[in-house]
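This is the structure, below, for whatever I ask next.
Removed from the display is one protein chain of the complex; every other protein chain stays in position.
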Amino acid sequence: MTLDFSTPAHYLLALLPEIVLSVWGMVVLLAGVWRGDGATSAPRAGSGNLAVLAMVGVLAAAFANGWLYGLTPGQGSPMIAVDRFHLFANWIFLLAAMLALAISPAYVRRQRLQEGEFHALVLFATVGMMLMGGTRDLIVIFLALEVMSISAYVLSGFNRRDPKSAESGLKYFLLGAFSTGFLLYGIALVYGATGSTNLGLIALAIGSDAAVGGLLHVGIALLAIGFAFKVSAIPFHMWTPDVYEGAPSPVTAFMSASVKAAAFVAFARVFLVGFGGIPESWYAIGWWLAALTMVIANVIALAQTNVKRLLAYSSIAHAGYLLVAIVALNQNATAGLLFYLLVYTAMNIGAFAVILCVSGHGEERLGLHRYAGLGARHPALAVCLTIFLLSLAGFPGTGGFMGKIFILQGAAEAGLWTLSVIFVLTTVVSYYYYLRIAWYMWMREGAGSDEPDPVTVPLTMRFAMGAAVAVVIGLGIFPGGGVSFARAGAEGLLTAGALLLGAAP
Amino acid sequence: MTLAPLSGLLQEGAQPAAYEPVLPGLIVLLPLLGFVVNGILAMRVGARAAAAVRAGGDGPERPDDGHKRWVTLVGPGVVGLSFVLVLLNFAGMFHADLHDPVVVTYWSWMVTGALEVDAALQLDQLSMIMMLVVTGVGFLIHVFSVGYMHDDPGYARYFSYLNLFVFFMLVLVLGASFPVMFVGWEGVGLCSYLLIGFWFQDREKADAGKKAFIVNRIGDFGFLVAMFLVFTTFGTLAFPEVFSEAPELLEYGGAAVTAITLFLFLGAAGKSAQIPLYVWLPDAMAGPTPVSALIHAATMVTAGVYMVARTSVLFAMAPVSSAVVAAVGVLTALLAATIALAQHDIKKVLAYSTISQLGYMFLGVGVGAYAAGIFHLMTHAFFKALLFLGSGAVIHAMHHALHGTHSHADPQDMRNMGGLGASMPVTWITMWIATLAIAGVWPLAGFFSKDEIIWYAGLAASSSYPALFTVLWVLALATALLTAIYMTRLMVMTFHGANRTGREEARHLHEAPRVMTIPLILLAILSVVGGWVNVPEEVAASVLGLAGALPTSEWLHHWLEPITASATEIRYEHLGEPAHAAPFGGGEVLWAGLSTLAALALVLFTARAAARWKVVPAAQAAAPTGFKSLLFNKWYVDEFYDRFVVEPVLAASRFSWRVIDAVLIDGAVNGLGLVTRAGGAFVSLFQTGQVNTYALVLTLGVLAILGFVVF
Amino acid sequence: MLTEALTTSALLFVIGTFGVLVRRNAIIMFLCIELQLNAVNLALVAFSRYVGVEGQVFVFFVMTVAAAEAAVGLAIIISIFRHYRTVNVDNFNLLKW
Partner (left out) sequence: MTSLLQAVAFDSWILHVLVWGPMAAMLHVLLEDEERSGQIAFGWTLALFVVSLGLWWSFTVGDPGFQMASSVPWIEAWGVHYALGIDGISLFMVLLSSFTAPIAILGSFRYITRRRKSFHALMLLLQTGIIGVFTALDLMLFYVFFELTLVPMYFIVGVWGGKRRIYAAVKFFLYTAVGSLLMLVGILYLYAATAGAGDGSFAYLDILGASLSMREQLWLFAAFALAFSIKVPLFPFHTWLPDAHVEAPTPGSVVLAAILLKMGTYGFLRFLLPFFPAASQHPAVVTVMLVLGTAGIVYAAWVAAVQPDAKKLVAYTSVAHMGFVVIGIFALTVTGIQGGLVVMISHGISTGALFLILGMLYERRHTRLTGEFGGLARVAPMLALALVITALASIGLPGTSGFVGEFLALLGTFETHPVTAVIATSGVIFAAYYMLPMVQRVLFNELDREENRSMPDLSRREIFILSPMVALMIVIGVAPTPILERMEPSVDAILERVHTTPPAEEPADS
């Protein structure tokens, strides 16, 4: 079936996964209200079902997303992009949502949070992300970004009883809104310079030299800043460690993976499709952002002793690696970006899942020293965490390695040798702090049995970890399918852009 | 085994037959077999001793009789069998008219690129002489050891090492190429190391073994480099090819051949204890005395001389190297002889004497008298082995005597001896024979061999570097006189005069058992007649040869001709045939007569003088003073090496470790890590937790980017 | 006309930015951010006069989003006020380094 966007109903079809998820989110919200929440009264038996309910919604959205593969998008540059890029990105967000929902119930119950709202917010944030990946219009991107961000602000401040969580929410909110201002200003200037908010038309305007130069360049720079904030590139990263540390761990897991992914997907689409025609205007910005991010984030991470904060810096560092893919501006790199985001989602949420298990009742066990002797006490958990860490470090046999190779290939194709060398050298730096967690787990003796060890691993958590390990190892050993899939996604993005530019075969 | 050579031996005057080697491999393998058998026995003994030590004791005091019988049978037995085989081969070769060496190839050892080294043995006149010495003298020393090591708990281990030594020595002399020779070369070094440190519980002895090995390795370094040079020059390392191609490929006196021979000589200097590498040999006396006899007197230390003779073609083409060899030889001979004058340890005296005599041999081969060098090597093997074994018998007796009274006096210090001749007559007499032989008294073996070397040294003065060789010749003569003095001193201090062992101990002194004295006697006979195989024609015809009554005339010289001929030819071609006269005139007979008279006179004079010395037992003796202390302390050469070689290397090692490795390299590596981590900690300080700061940083970032875009 | 509008917009934006940097009261900071958004709105409206109607449409979206942000933001500020009894951001630094 071919989508014809002159028929408004077809927009509904194109947005089917998003719509399914939105509706489901409301259902979950209502269900939560109806059942009553643990915040005010004792949690009822079986209240974990809300998470399962939300997961069913995610599955439904996934079906819808799969169904979309059967559709052929029509001509032109409609607001909604039903291309492989969008669909691939959707898989990432859905995977992230699934894993986040799977790891959160125990925590939510322990902390007596409002279940319905919590899970619904996860779904709403996911809707925002999916929209971000799936639109060609700057207005919609802004809207989707806000849908995602506002959900994320709330989620990070969700544990109201915890001052850290509240502080995290406030910081995220203030700085997020602040940066949104820049993004928005950038959109306005680009709009003014090119006369459109549609990326396709913007590209055409740029291609035909119809754009107003000064406005455009400043606009692009401001847009880059806006996205750089969302992907937490240095120096726009300042919020990240604090927010990640303060937010409830399931939220951190979810945010660090999928918010970043969504921002990157939109970043890629805006810059590769919209501004792909004038890379000289943003190449240097991207280059320096990537280099600074890789170097500084990895170096600061060395000094961290709080595991959550350490992973926050690690996630900043990963933003640096992914920026390399954007700077490379070619199909391989873009495919690498998608592939890496997929793997990153699995390994990062997996790592946070283990942290969540170890962190104890109210996340009081986050220090590195808490991990001493974990390998002896909980070998399965430790093995999982080791696998995730190795993957984050980019070791052969894991998806993280293949992702890095993929991005480096793109960089090689683009001749970014200096950036590649920085990439690998900072990777070596990162080995140190990833391995540090591993050595605490395996090579140090535990403090002794003077305090009880309240590690519990509920069923859904096991499911999440198992799935994450499967993704990480599976893509690490047989990345072929994933690679082709990601390439198809990148192709979808870039051919559309190229068609508009009239430069395609 | 074919009986042809045997029958050839029986049928005097038969036609020259082609030489068929008789089981040459077995000659080499038998000692190896002995090593394996004795080694296994030694391990079993060792295991039992170890169990005893673990149980809290000190291990057995005496060897285990059950094993000992087998060891006694196998140890000397295999060498004896080898000797028999060598004799068979000798007989075959004796009757054959052999010009080219017989090379027996077993398997190809190292083949790669242009290099082809076979595991091959080379049988020719030179290796035959060496084999005879090694297995013959070796066998006698093995037999002697049966008595000497009688009570040692390491009896089996001792014989296994000794067998292994014979094996490697045979490989050394039989090797048909440089690398195969090098196998033996280092192998004997290994055995020397093991045997010097045989009583390894004693730190000094273990140290001595180590020193020997390391100093030898310096020489081996030279050998290796020489091999590389030979290979790059000739493209092969096999002796026959190298020596036959040398005259064409090499330029006479050229840099290549000079370098090759100098490096070879460095190797020889290491193994044969010449200046500057002689320092290990005196220390090597820490080993059991028969070992000193076999390895550090008769065989291994002469390997350098053998090697120079073997490569005579190369040395003949390098006059500078030859001169260096001769000069180093003479200087070593003189230096060692002076030191020998002042030593109190009987074995030390003999050790320096050995160094001195080796110097003579090098003088011989250095002046082109290769046969004379080998001749002296052979006779030296007889009388020096005899001297060492004799000293072994003395030490054995002293040891028993001191042991009987639990005295801790040094059984090797001559100041503690005196008057032993009475209680051990066989040793006394045989050692006197050897002393006279080494002093060069007519008609004993040493007279002929040493005299020939000195004579040739004198002749050399007429061909190349006349001044140098004249000096060398004079020094060689002087050293010959010193030899007579220090040897007589040794004999007198040991066997004559009053007994200084102490009264109680003296009663325990007695002659060595027959198993030890018989080898002494046999060696004494050889020390007498050994020289008669090579009596120069002129001398033979004169009164010194009893007008031709001595049996052979330059037999050895002719025997070795196939080996030395081309070298001699090269020398003659370039230097001209030397005049047949000593530097200050006079013929061979005259100088020979003079020297034997001088030697005899000095022996008598020293004996009389020494009889009047007041020798004080070691315990009461004062430290020597003046020039004597300089000699006693060996010219402080060891101290010099310690100060200027060993300590700098050690200091450099420590510096490399503590400074370069730990501070510079590791400091840089760890420093980089530290700086990175500190940088991280520092940068993270900007993360103040203040929202305003964060907003400020963000804004600064914005300004930077906008500034970049706008400007 | 456009130039003046854009200049005004830029000035407003800078004032907003400056306010965020110097003020310590979370609510005032948030108001400064709102000022930034309105500066952008001004620019959008100005542009739409020349290039089309999307700019004005956009303004409505921005206003809506700003309202949503305000709702969530104030909720978050109240939530932290409960812990600290103040909305001065200088006090909120449990999370640092």
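All chains are identified by letter, namely A, B and C, in their written order; residue positions are counted from 1 within each chain.
Everything below uses one rule, namely that a residue touches a chain if its C-beta (ideal position, glycine included) is under 8 Å from a C-beta of that chain, and two chains touch if they have at least 3 such contacts.
Please read these numbers as outputs of a predicted model, since none were measured by experiment.
J.: Relative to the complete complex, which of the depicted chains are touched by the chain excluded from display?
T.: Looking at the complete complex, the unshown chain comes into contact with A, B.
J.: Using the definition of touch stated at the top, determine which of B:L190, B:L249, B:L341 or B:L706 touches the missing chain.
T.: Final answer for the missing-chain contact: B:L190.
J.: Sort through B:V71, B:M227 or B:V615 and give me the one touching the missing partner chain.
T.: B:M227
J.: Among the options B:G25, B:G59 or B:P276, which residue touches the chain absent from this view?
T.: In the complete complex, the chain left out is touched by residue B:G59.
J.: Out of B:R69, B:H99 or B:R654, which residue would touch the omitted chain in the full complex?
T.: B:R654
J.: Return the single residue from A:Y11, A:W288, A:Y432 or A:F463 that touches the missing chain.
T.: From the options A:Y11, A:W288, A:Y432 or A:F463, the contact with the absent chain belongs to A:Y432.
J.: Since one chain isn't shown, list which residues of subunit B touch it in the complete complex.
T.: Within subunit B, the residues that touch the unshown chain are 42-43, 46-47, 49-50, 53-54, 56, 59, 107-115, 119, 179, 182-183, 185-187, 190, 193, 197, 200-203, 206-207, 210, 213-214, 217-218, 220-221, 224-225, 227-229, 231-232, 649-650, 652-654, 656-657, 660-661, 665-666, 669, 673.
J.: Against the chain that's been left off, what residues of subunit A make contact? List them.
T.: Its contact residues with the unshown chain are 376, 390, 395-397, 401-402, 405, 408-409, 412-413, 417, 420-421, 424-425, 427-428, 431-432, 435-436, 439, 442-444, 479-480, 483-484, 487.
Keep this in mind: only the chains that are shown with their structure count from here on.
J.: When the contacting C-beta pairs are counted for B-C and for A-C, which pair yields the higher total?
T.: Of the two interfaces, B-C and A-C, more C-beta pairs touch across A-C.
J.: What is the distance, in whole Å, between the centres of subunit A and subunit B, each centre taken as the mean of its C-alpha atoms?
T.: A distance of 79 Å separates the two centres.
J.: Residue numbers in subunit A touching 2 or more other chains?
T.: Counting only residues that touch two or more other chains, subunit A contributes 170-171, 174, 178, 241-242, 303.
J.: If I count partner chains per residue in subunit C, which residues reach a count of at least 2?
T.: Touching at least two other chains: 17, 20, 26, 29, 89, 92-97.
J.: Report the residues of subunit A in contact with subunit B in the complex, numbered from low to high.
T.: So the residues of subunit A touching subunit B come out as 170-171, 174-175, 178-179, 182, 217-218, 220-222, 224-225, 228-229, 235-236, 238-239, 241-242, 281, 284-285, 296, 299-304, 429, 432.
J.: Which positions of subunit A touch subunit C when the two form their complex?
T.: Residue list for subunit A touching subunit C: 139, 142-143, 146, 150, 153-154, 157, 160, 163-164, 166-171, 173-174, 177-178, 180-181, 184-185, 187-189, 191-192, 195-197, 241-243, 245-246, 303, 309.
J.: With touch defined as at the start, can you tell me which subunit C residues reach subunit B in the complex?
T.: The contact residues of subunit C facing subunit B are 17, 20-22, 24, 26, 29, 89-90, 92-97.
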